[in-house]
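Right, I'll just put the structure down here and ask away after.
Removed: one protein chain of the complex. Kept in place: all other protein chains.
So that you can tell them apart, the chains are marked A, B, C and D in the order they are listed, and the count of residues begins at 1 in each.
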Amino acid sequence: MAHPIQNTESACHGPMPLSEKLGIGFWLSVGWIALVFACAIFADLLPLAEYDAMDWKNQASPPGFRAIRSDSHGQSAITTVYVFGTDTMGRDILARLIYGARISLAVGLIAPMIGLVIGGIIGMLAGFYRGRAETIVMAIMDVILAFPGLVLLLAVYFYLGPGLDKMIFALGFLTIPAFTRVARANTLNFSQRDFVTAARALGQSDIHILAREILPNIVMPMIVYALLIVSYMIVAEGSLSFLALGVPPPTPSWGGMIAGGKEMLDEAAHVSLIPALVMFLTVLSFNLIGDAVRALVDAREGQL
Amino acid sequence: MLLMVNRLRVRIPTDRGPVCPVDGVSFTLERGKTLGLVGESGCGKTVLCRAILGLLPKGTMLSKDAEIIFDGQLLNRLPERGLNKIRGREVAMIFQDPMTALNPVMTVGRQLSEPLVHHLGMTAKDAKRKATQLMAATGIPNAEQRARLYPHQLSGGLRQRIAIAMALACEPRLLIADEPTTALDATIQADILDLLSFLHNEKRMAMILITHDLRMAAARTQNIAVMYAGKIVETATTGELFANMRMPYTRALFNAIPRIGNPTHRVLKTIVGQPPNPIDPPQGCRFSPRCLYASLKCKAEEPPLLPEDPLAHRTACWHPLT
Amino acid sequence: MNRRPEQKKSFEARCRNYLFAGITAVIVTFVFAGEPVQAAEPKHGGTLSFGAEDEFAGFDVIKASGFAICDAVVLNTILEPLFDTDDKGNLIPALALSAEPLKDRKLWKITLRQGVTFHDGTPFNADAVVHHWSRMIDPANRFRGRSFFEPIQSVSKVNDFTVHFQLAHAWLPFPQILSETRGLSMFIPSPKAVAEGTQLRAPVGTGPFVFKQWISGDRLVVKKNPDYWQKDRPYLDEIVFKIMPDHQTRFVSLKSGQMDAIWMDRGTIIEQAQKDSNLVLHQGEGNGAEIFVLNTTIPPFDDPRVRRAIAHAWNQEACVTMSYKNAIPVAMHPLGEGIDCKEAGYPTYDPQKAKQLLNDYGKPVAIECLHSNTKRGSEQGELLQHFCKQIGVVVKPVGLSFGPVVKKVITKDYQISTWRMPSATDMGPILFGNFHSQSRGNVSGYSNPALDELLVAQRMETDAQKRSQMLCDIAGIINRDIPIIYRGGRRFHVIADPAVKGIPEIKNGVIQLTEAWLEK
Amino acid sequence: MFNQRTILDVQNIRVEFRIEKRKTLRAVSGVSFDIKQGETLGLVGESGCGKSSVARAIMQLPPPTSGRVLLEGDDLTEVSKKQLRQLRPKFQIVFQDSISALNPRQTIGAAIAMPLHIANNGSRSEQKFMVQKMMAQVGIDPEYYNLRPFELSGGQCQRVQIARALMTNPHLLICDEPVSSLDVSVQAQIINLLEDLRCRYGLTMLFISHDLAVVKNVCDRVAVMYMGKLCEIGSSDDLYRFPLHPYTEILLNAVARIEQPRALSDAQTDVMDSPFPAGSPPGCRFHQRCNMKQGICSETEPEMKRVRSDRWVACHVRE
Partner (left out) sequence: MFRHLIKKFLRLLSVLVAVTALTFLMMDVLPGDVAYEIAGADATVEGVKALREALGLDRHIFIRYGDWLAGVVQGDFGRSLLTHEPVANAIFACLPVTLELMMISQILALVLAIPIGIISAYRSRSGLDRAFSATAFAFMSAPVFVMAMVLIYIFALKLRWLPATGFAPLSEGLLANIRSLMLPAASLALLEWAPLMRVLRSDMIATLQETFILSAKAKGLSARKILFDHALKPSSFTLITILGIHIGHLVGGAVIVESIFALPGIGRLLVGAIYSRDLNMVQGCILLITLGYVVVNFLVDALYSFLDPRVRAQAD
């Protein structure tokens, strides 16, 4: 219900600058995500220790620890500084964090993408054509939703074996029903609007109506939803690693690192807490970005 | 004087800058009289009425020297608690769309008895009985049965009757009716207006009737104030105004109304252009860009509402029609 | 890592302790008292909570879906064996009073204790023993542990309290087999409960505790047997076995006081417990070993040079330090401490030698390593990957759950996998099962006629000294040809609250709770 | 006065919506009328009486449950989907809610160009030229080509809709409450625009509105609709001057009553609870509200009968 006061704005005005609207939390989040992305992409170029090299004399060493080793010939001493310390197997936490970012980002971004594309298409078709096909599609989605997700993840893990691709596939599959629902609800809403009827009245074909009239309208809500799922997926990867269902070693992942250090929480808390903090900040950033974008979209929808 | 509004200016911050939907408005209302507030949507009439009861959204600011005096009380300086004693008890309000103005998840009977319990301290049982009486008094048959229904189960006309019954529950001294019939069908519009006139006479309360329809105001008010872009541009007693429209806007508005007596395919007299942008209103007289009689002076200087006498026929125009 | 001297001493002290206790050589109890310094008067009463690692698999030898150590820990409180053994393998009478060999040691006469009844009122007698053993050795019952008893041909009743075991040939470790903790075979169940089929979930025995309830996935409770044949025993009113698969959870429960004692095999936690003055660590050595098993039937491990190369590349000491935090010893052979074989020719950590061997082999080596998908399993995979990388061998660790690992290994659909050689009173049958070319349990597919000969010979050998040498020779052959690589020896750990007293040394991983008491 | 060629012939159309498995809502139950070339037919009635359903049924969005819709002789309910799409440029519609009728993510230029786009008519720059020409004709600044609907006012959006509909050169234009949500001054502008375009293009129109005054200004003939049926049809002068059906009378009275208050006692009370009665009562649909009803009114439903040339009414009393 449009408030009469809001009706007063009719002609066009220059909108407020985006940066002011989004607030500092948003920009800090974007900065953090950019940093994580940059690290993940350029990990190979960074002066890092090998993420799987074990310094078995210095396990769970504290952040900033200087390890002195003799080189392979036993001649001179080499000093290595472990900025974030080492994990329980004497591996450099910093290097593992940065390589682990690849896994978390891959899971966090690709899995929702699968759901977004497949669920989006199915949902749009169901919402647009309605009828029996819609009933069947939604019933199938109900079955997927009713099926405990962990069981499916376990099944995929046992059937296909461990692996990043399989985990992304399985997690992505699980997000399909949710995206289908969002896409369907939005499509239903828009296909009842008169501009769709008008396009039909002009003789526009269904495929054009879907692609040109409806799709542009549901893209933003879908992306906002996808951003929410991104953070869920990063946490899900962590949970799977915690249940020893994550990516196979020695590939580091944040969840695996947290799980790996949990039994030393008392003596070497940093082994768990540093990756936990990084994961927390990343998820928080995605959440904040998602919320800011949602607010922006809502505000714009409000004007429509 | 029951109500006196002086120098009221309302500022609402928005994403695109502050807006002043009401920009320096003064008027008075006598006990038992009806004031018609006429203007197109966006002219600020709704904001004006909500400002009286302090019902504007958070962040809204009233001008420092504004005064809203109801029965000797300065409403705009009253704390929320004090206002709550006035709202619904002394001053009641009816909204445009009876569907959205009633809580969809509460039975109408309960909504109706709420002010009775709250203001008059009735017991729930008494309030329920009184609510049924009120419903019957607004012409709702089978009131007892209907009190148990939810708003969506009633037709638009009945919903608006419920809203009226709710507003009149505590017998307020002022009723603000914000486009009470706009959302209704023509046949029901007349019924509701008749009902309002009847109750207004019977209870001897004052009323502000907001409408965009000059014809309606003509028949149901004693005084009229015409608003344009946040300002009152013409005000007079109803008879005087219709006999003698002096502001070009008032006349243009009146002429633009399609009439049932017009022959088919008659070209209507229209006002050219669009109402002004509230963020950046035009210089001088706000109507000047659309006015046929506008002079350079109109575009440069804002006309005051003259003469000073609040009871006279007042116009804010440099070139009033005669 | 060697056992600490003070523990050795305490063992001798314990022996003295129970001799002083005036118990005759025949009716010795099979349990040891607590540490001598804490030899305060045991107190009666109280409930002991014990954190177990796994869900129990059931308590009927035939129907149970496996026999994990934790099952034995529970069953040990409810049922009793014929004999127990001390550290040197000497029999200690329990339900039986004596075992005498007759006729070239091919027939054994076992005399049973009189006046004992099962919890369900059935009297304990020769019928119960015959029923239990006949059931296990009957091929129709498909008892999974039958291969261990292959030399046993029949068990028969002589009179109510005497039974005869007929063997195919003289078998040196037979008396020890009667008290074999492996599996549940040594515990004599109530024939009535077995016949009624209730033994699986509600075991009935003669022991100091009576089964009370078992809630799957949560707990198993036993309560004091008021009619136990040993006077004044047991001390505890009740023992609650809580099932807590997560080791961290178990440890936290112990520290926060929900548990009195927990089973533990995780190095980091054992290390913490050692440092914690509020906790007591009970340990026990075992034989057998944590191993990698190598499939010698397919490339690249069909070539002994590659196997040796991996063995040279594998730094067992590092593994024991990193993954186990020195909670288990380094192993050079699976025979445990009882038999001294020195290093038995096992390859030392030497990447240079490994590289040379690979050079000889000539082809690049890339292998897939199966491991269980537990924390420790993946650590082992990662360590192997790490050490092999240094000699240019690419290792792909594949973590699978327990079932699939077993399936792949026994169908020889693997290259290298984590595996375990169980701890047993006598390692002869286990070595035979694992390495004889005709054995079905030979998962590495290793075949060596000389070894086969030795494995058969050790079975028949009646001279203990000679047999020990034979076992060492067997270990030597294995260590030369490397069908297995040692990850570490076996040592078992229980962490307990200091108030828990009377816990003896852990034997083959089975912690004995029957004599425990609480100082609270 | 007019060329007598019939553009639209609507024959006994019914529109039913399935609300649930066993419940149907009869929005339109048997409506027939025709529109001659160059004529504007007004369709009036209270909200919920089925006016918009009639419009959508003619547009085949969705097609009526039964009945025929003949557009210049082609039965739109019979033709194939492909043919229908080819016929669509001939009949166009303008909706009440202009904000909802325009895609919020599309520039108004693209919206107006859509018919050209569908017909694959001309290059991009030609299309833009044609669109801007049309924009000028309906009174939108051609500079607004790249603006989006929310940047325009309601009246301007209504002009965009009209421009889009006119791009196909339609033979029939259906206006579904085109001015109801507009302010008085803008409403008059749009009415004038439609009049202007009607003269210029010789448009044939079906003009739907609940405002009798507006209809009187725009339409040659008027059809009055009540609860899914027509009750009266005739030339607007005649019908407004001499309403036959009591419902028409009530409608006309209501307009007058807004300006001329009367005492409450004779005010008619509206007792309908729901604007959508589930099943239609037997007899005349209006009899419960009718103050002239006779016995027959609650028993048989009156048929549409011709009273005089071009004047039809469905009433037992007034026929």
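The rule is simple: a contact is a pair of C-beta atoms (placed from the backbone, for glycine too) under 8 Å apart; a residue touches a chain by one contact, two chains touch by 3 or more.
The shown structure was predicted, so the numbers you read here are calculated from the model rather than taken from an experiment.
Chemist: One chain isn't shown here. Among A:Ala67, A:Val83, A:Leu150 or A:Leu188, which residue touches it?
Modeler: Only one listed residue reaches the unshown chain, and that is A:Leu150.
Chemist: From the list B:Gly24, B:Gly88 or B:Gly157, pick the residue that touches the absent chain.
Modeler: B:Gly88
Chemist: State which residues belonging to subunit A touch the missing partner chain.
Modeler: Touch with the absent chain occurs at residues 1, 3, 25, 139, 142-143, 145-152, 154-155, 158-159, 231, 235, 238-239, 242-243, 255, 258-259, 262, 265, 272, 276, 279-281, 283-284, 287-288, 291.
Chemist: If the missing chain were put back, which residues of subunit C would it touch?
Modeler: Residue positions of subunit C that touch the missing chain: 55-58, 63, 65-68, 142, 144-145, 200-201, 215-219, 242-246, 248-250, 252-253, 255-258, 400-404, 406-407, 410-411, 419-420, 422, 433, 440-441.
Chemist: On subunit B, what residues meet the omitted chain?
Modeler: Residues 50, 53, 55, 57, 80, 83-89, 92-93, 95-97, 100-106, 114-115, 118-119, 150, 152-153, 163, 166-167 of subunit B touch the chain absent from view.
Basically, only the chains that are shown with their structure count from here on.
Chemist: Starting from the mean Cα coordinates of subunit C and subunit D, work out the distance between those two points in Å.
Modeler: 90
Chemist: Round to the nearest whole Å and give the separation of the Cα centres of subunit B and subunit D.
Modeler: That pair's centroid distance is 32 Å.
Chemist: Could you please state the distance in Å, as a whole number, between where the Cα atoms of subunit A are centred and where those of subunit D are centred?
Modeler: Computed from C-alpha means, the inter-chain centre distance equals 50 Å.
Chemist: Would you please write down the residue numbers of subunit B that are in contact with two or more other chains?
Modeler: 41, 274-275
Chemist: What positions in subunit D touch 2 or more of the other chains?
Modeler: If we look for residues of subunit D contacting two or more partner chains, we find 153.
Chemist: How about subunit C: which of its residues touch subunit A in the complex?
Modeler: Touch residues, subunit C against subunit A: 247-248, 251, 266, 268-269, 272, 315, 318, 321-323, 373-375, 378-379, 381-383, 385-386, 389, 396-401, 404.
Chemist: Using the touch rule from the top, collect the residues of subunit D that touch subunit B in their complex.
Modeler: Residues 46-47, 153, 155-156, 183-189, 191-192, 195, 210-214, 216-220, 236-237, 240, 250-264, 267-275.
Chemist: What residues of subunit B sit close enough to touch subunit D in their complex?
Modeler: 40-41, 139, 141, 146, 149, 153-158, 185-191, 193-195, 197-198, 212-213, 215-216, 218-220, 252-253, 256-272, 274-275
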